[in-house]
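The following block contains the structure, expressed as structure tokens.
The complex is shown incomplete by one protein chain, all other protein chains being positioned as in the whole.
Should a chain be cited, it is by its letter among A, B and C, assigned in written order, with residues numbered from 1 in that chain.
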Amino acid sequence: MKKFIALMLTLLLAMTSLAACGGGGDSGSGGDTIKIGVFEPASGDNGAGGKQETLGIQYANEVQPTVEIGGKEYNVELAIVDNESDNSKAVTAAQDLVSKGVSIVLGSYGSAVSIAAADVFADAGMPAIGVTCTNPQVTADCEQYFRICFLDPFQGTVLANYAWENGMKKAYCLSKQGDDYSKGLVNYFIEAFKGLGGEVVEEQFPDKNSDFTSYVANAKKNNCDVFFSPVSTEAAALIIDQAEAQSLGMPILAGDTWDSNVITGAAKGKNVEVVVTTFYQEGGNPEFDSGIKEWMENNSEAKTNNGGNTDLAAVTAMGYDAYFVALEAMKAAGSTDPADILAALPELNATGLVCGDVTFNEVGDANKTTAFVKKCNNETGAWEFVKEQSAE
Amino acid sequence: MAKQDNREVVLRLSDITMQFGGVVAVDNLNLEVHKNEIVGLIGPNGAGKTTAFNCITGVYEPTNGAVEINGNVVIENYPQGKMKDEYAGKNQGKYTKALTMLPDKVTKLGVARTFQNIRLFKGMTVLENVMVAMHMNQSESVFGATFRSKKAREEEKVMKEEALELLKKLDLYDNRDDMSTSLPYGKQRHLEIARALATHPSILLLDEPAAGMNPQESDDLMRFIGRIRDEFDLSILMIEHHMQVIMGICEHIYVLNYGGQIADGTPAEIQANPAVIEAYLGGDE
Amino acid sequence: MEKTLNNKTKLVLSIAAIALLLILVYVGDNTIPANSSWKMLITVIEKGSIFALVAASMNLLNGFTGLFSLGQAGFMLIGAYTYAIFTIPGKSHEAVYQYFDGGLIQWSIVEILEGKLGVFGHYIGMFIPMIGAGLLVAVVAALIGIPVLRLKSDYLAIATLGFAEILRAFFQWNSLGPITNGSNVLRKYTTYGNAIFPVLVSGICIAIIVLLINSTYGRAFRAIRDDEIAAEAMGINLFKHKEMSFVISSFFAGISGALLAMFQTTINAMPFNTVMTYEILLIVVIGGIGSITGSILGAFLFISTSEWLLRGLDAGKWLGISSNLMRPGFRKVVFAIIIMLIVLFYAQGIMGSREFSWDSFINWWKNLPANLKAWPAKRKAKSTAKKEARARKAAAKAKAKEAKAEGEAKRASGEALFTPLPTSDEVMVFGKEGK
Partner (left out) sequence: MGFIQTWLPYILAGVAVGGQYALIAIGYTMVYGILRLINFAHGDVFMWSGLIMVYLITILPLWLSVILVIIFAIVLGTTIEKVAYRPLRSAPRMSIMISAIGVSYLLQNFALYITGGLTKTYPTIGWLQRTVSIGSATTKMVTLVTPVLTIVLVFLLVMLIKHTKIGMAMRAVSRDFETSSLMGIDIDRVITVTFVIGCALAAIGSILYFSNYTGIQPMSGAMPGLKAFVAAVFGGIGSVPGAVVGAFVIGVAENLIKGIGWTNFSDAFTFVLLIIILMVKPTGLFGEKNIDKV
């Protein structure tokens, strides 16, 4: 037994030193490589979305694997870490990225983990760019955090406006217990919808729940006009399925997370109306669309991570943009040092992106004033553009 | 058949009945142990001897009957609930609030026991096994004990000294730091008794202390039991199959068969009792 | 070869070792730049020490009192929330409780005391809610314990698991939003500045647990673990002592919850689920059920491997080995397999039920060269012994087969092998009902 302990301890020591030396060597000899940290969930509740967002970043890296900073050509390497959609794992995951010597961090899908990691990035002076974390708290008190997407208050208002303008007077709002994203968006929606004179029924479902029968029945029982449920895509597919089974008879409205091929896949061939607001309109940039589709077609792992087909999710496009924003920031800074990049970010004006140009306001949020409203075509299983909607 | 004895009664069972569903494990047992007396409880396998012990020590709640320890009625039950319908004994139909005791309370009243299938604390040393039994007499709170208050340290010291003293008396001193499970069988029996004595009992219940011993060892055990009775001022009730031990040491013997009490008396009386002989020899159904 | 040191030397050695460790952690956290790999080591030490505490508290229950409780994550949840709620600075309430108009509690203990007592008040202000978190958890545990501790092993496990889930639902309940912020994260509360804080607090708490285990009450707990019936017969009040162990264990789980909250800088109720309890349990198992040293080692081993050293397994490259198998999730599969191997083949974990002591450490160190030298020979002996055992087993198997064949033959010839079982109503086993 003692031998075993000895063995374990030596093994541990050896591994520690190996990993430490290995890591140390990398960061020390930066050389011609620059690292971009990808802080995304690959497991847990938001694993699916996180993977799709990572795909965009990976594709962007494939398209543009080098960057010229201060007259010198650097290879860009991605350091991807899984934050497991879990606040308690996010801190070590974030620290792991910082320790690997990355110059800037992208992510995460899901606001809670981003908020959790914000302090680590702040301590390290590490610039971070939120891709699709829409909770205002992410950037609110963290000077290191920027983001390229719109915010929940904005999105909630947009959704409420859309619902009200289309004659929906009573909304059924369903969020996931313990999930600050869906709860936050529901809160802003309710605020805006009530402000317009609407009526609201609000409920939550516990995590790990896959039986949405009663929630759909509750919406019917309350004679609602719209089913607002901006939850994760896992739950979304189940909700759509139940809505079909019970002939829900009202449109389902959701936020950016639902702009995913999981949803179109679930809604295809069903008599359920799904409407979402999103960052990106497929077809807006044909070159990007065909390029990434071809890439996924030739990369089986990427295709699997995208859910088995090559239909685009908005978060993938956003991930793609985030990568280029990061490159722009480095170019503007003329340095690979996180502190310099951080200094360059507020003044950045990134153009040529697929989801529109990005400039940051004083909080670090992107100046975006419109969202795209899309509707799922039940026959083709593709998104159809409805309109651009603003918060006014 | 009340016995003639002027010594004070320290343990009295009246009409103890223990029913499990339809099975009557102990049926109307009446038994008395006097001060400093050694009483034997014998009977064929399954006669209900250990069940009787469990009724005394509060492990089981007897269906009917009372247990009196040192003048305190600690258990007094009348048939209740479903048992009421099935029970056809003395207190049928009578009902008062049942009075029952948890095993630890019974121990605090001065009744200590050993077990038929040795139940030592396996993860502890011999010394710790004995010291555990002294825990209940400790007055320091868990807080004080954790932070080693002066009182706690003193109590611990006294406890340890006393435990070592006890181990010396029971010939276990040299094994004090061994794990209890590593002791030879005979010494494990001794340790069980040492542990029981550490609770400062006035009544000791021994459940087959001589099980698995050869004649020489049981002879030693007999003397040993006599010695601790005198040394610790005990009254002893013991279950035993070794007739040699029982007849050699007990002053009074109760005989059980199929839960029922078939005889009691001095060793000589029991040896001559035809019902007992029948139970032991002729009991071929 | 056995040599024992006197107590004074041991004490000096221990104090020196602990002081050295604390200084290293303190200086390390202050000087190591954030982008160095060694910083990750500090992070692992922080989290490891927090999990060492909660693992030790679970070990007090599972390993030393024999109560199979799976409620630890729930208790950490209460501890974390209690600490966080009372230390969010007044000006941050508006931002944190953004959906609940700044929440119900508008003050922070840290701020109040800092205003009155300065820096000293700051630390007192951190300790009060931390201890308060422990005490609140202890009260909750005491209430839960009254019904639950009367249950037997596996029912107890499932009932405590159930309570932890109920607690989680409760803390996420929207109606409690003004206090718990409902489903949203709590943040901006006061956290520690240096990694020495969790190490020190965990160290003190674990020391207290060790003192308890070695006290007469600890002995009573172990007696209950070894044999409840015998323990009761020794005058130990089962319920009282189980409740005591449960409450004390929960107190420390609460403290570790508060520390975890500080470590994470944000908390929400979601991660405090059964998976977290399982992970704590696995730490205890890896370290050895019944060994506090084991729990500490297990915690550092678990945290360092799962959240740092094995990460490469997910990224496709680890220690220079790269493979197509290494996709996200591979790390956890490897980890789960290692755990199963430990459970099945090293059931006693790293330490079994032994504890660290200077004597055994020095002896181990002294004997190390000799042991290493003797290792090949020993291995050889072991392998031959194994071979023999295998041969014996094979022989026994053959024999059993023969016996079976004989029995079959008997049955074929119509002989009765055993009398049939009586029907269910007549079977009765004596025993007591769960009291």
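The definition used in the following text is that a residue touches a chain if its C-beta (ideal position, glycine included) is under 8 Å from a C-beta of that chain, and two chains touch if they have at least 3 such contacts.
Being a predicted model, the structure only gives us computed values, none of them experimental.
Which residue from C:Tyr123, C:Tyr192, C:Phe239 or C:Phe335 sits in contact with the chain not drawn here?
Looking across C:Tyr123, C:Tyr192, C:Phe239 or C:Phe335, the contact with the absent chain belongs to C:Phe335.
Where the complex has a chain not shown, which of A:Asn61, A:Gln155, A:Gln204 or A:Thr257 is the residue touching it?
Once the missing chain is taken into account, the touching residue is A:Gln204.
Going by the contact rule already stated, which one of C:Ile166, C:Ala207, C:Ile321 or C:Ala389 would touch the omitted chain in the full complex?
C:Ile166
Can you tell me which of A:Asn61, A:Thr233 or A:Thr336 touches the chain that was removed from the display?
A:Thr233
When the complex is taken as a whole, what residues of chain A touch the one chain not shown?
Interface residues of chain A facing the absent chain: 41-44, 47-48, 51, 177, 203-206, 208-215, 217-218, 220-221, 233-234, 237-238, 241-242, 244-247, 262, 265-266, 304-305, 307.
Just checking the interface: what residues of chain C touch the absent partner chain?
Output for chain C: 62, 66, 68, 147-148, 151-155, 157-159, 161-163, 165-166, 169-170, 172-174, 229, 274, 278, 281-282, 285, 289, 327-330, 332-333, 335-337, 339-340, 343-344, 347, 417-418, 421, 424, 427, 429-434.
Everything that follows uses one rule, which is that only the chains that are shown with their structure count from here on.
Decide which interface, A-C or B-C, involves more C-beta pairs in contact, and give its chain pair.
A-C
Between chain A and chain B, tell me the centre distance in angstrom, where each centre is the average of that chain's C-alpha atoms.
Going by mean C-alpha positions, chain A sits 71 Å from chain B.
CA centre of chain B versus CA centre of chain C: separation in Å?
Roughly 40 Å, centre to centre.
If you look at chain B, which of its residues touch at least two other chains?
In chain B, nothing touches at least two other chains.
Two or more other chains touching the same residue: where does that happen in chain C?
none
So in the complex, which bits of chain C are touching chain A?
34-41, 43-44, 47, 92, 95-96, 98-99, 168-169, 172, 174, 182-185, 187-188, 191, 260, 263-271, 273, 276, 301, 303-305, 307-309, 311-312, 314-315, 319, 327-329, 332, 346, 348, 350-352, 364, 368, 371, 375
Under the touch definition given earlier, write down the residues of chain B that touch chain C in their complex.
Checking each residue of chain B against chain C gives 20-23, 25, 51, 54, 57, 59-60, 102-104, 107-108, 112-113, 115, 119-124, 128, 131-138, 140, 142, 145-148, 152, 155-156, 159, 195-196, 198-199.
Name, in rising order, each residue of chain C that touches chain B in their complex.
Listed in rising order, the residues of chain C that touch chain B are 208, 211-212, 215-217, 219-220, 222-223, 225-227, 229-238, 244, 248, 290, 353, 428, 430-432, 435.
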